[in-house]
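Heads up, one of the protein chains got dropped from this complex, but the rest are sitting where they should.
So, chain A:
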């Protein structure tokens, strides 16, 4: 017992140190981007020689950047709706299965491990085969596919905390299954669903591989626009846009954490 007690602080000190190293490793690139965004220079230079918010106003006033932002937001919103419905439905359905639950769960999570390039190519060919032309609609569906497993995982985790006897009780009290779903089960996981939707939006908003492959020429989502801009001009505009996206991501993550917190 006393040995354990002495060992504990050392373990947690190591854990904290490791955590700091990992966090630095993940965040250092951002720490370079943030100051550059406030640079007054015309080229990407670190550290900036002069400070100014001029690249933010340049980006927000440039129709090309604004269109890209708008398009990203619209497609991400559509994909979020699709993914939230599909992922939530899947979480409810898989919970009811007696057998084959593990196998189907693996299938559900497949989009997380399949290379996005393969998914993009597959979608392109599938749409082509069906006689259509891959475009923004295809991109929306593709992003929804990517986000569905995230929603599924979050809602399934929320559902795990819901006693299965509640649904049976509601049935025995005279309610049909749609009524049980609407009045009992969905309200109990509403926070998980909302948190999952926020995460899904964040994921779709700056998704780049599918966007690069599937958006038609001239219609650029934000990541594609960043990519093109970086390869052409390398101005601090990219840093300013990135800072905006990071800001959005922080807000979304915060929101999702807030929503995911259990009511007591």
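The definition used in the following text is that contacts are C-beta pairs under 8 Å (C-beta built on N, C-alpha and C of every residue); 3 or more make two chains touch, one makes a residue touch a chain; residues count from 1.
Here is the rule we use: contacts and distances are computed from a predicted model.
Missing chain, UniProt protein name: "ABC transporter ATP-binding protein", from among "Acetyl-CoA decarbonylase/synthase complex subunit delta", "ABC transporter ATP-binding protein", "Ferrous iron transport protein A" or "NADH-quinone oxidoreductase subunit J".
Of the candidate positions A:69, A:170 or A:211, contact with the unshown chain belongs to A:170. From the options A:34, A:73 or A:184, the residue with contact to the unseen chain in the full assembly is A:184. If you put the missing chain back, the residues of chain A touching it would be 163, 165-166, 168-176, 179, 183-184, 187-188.
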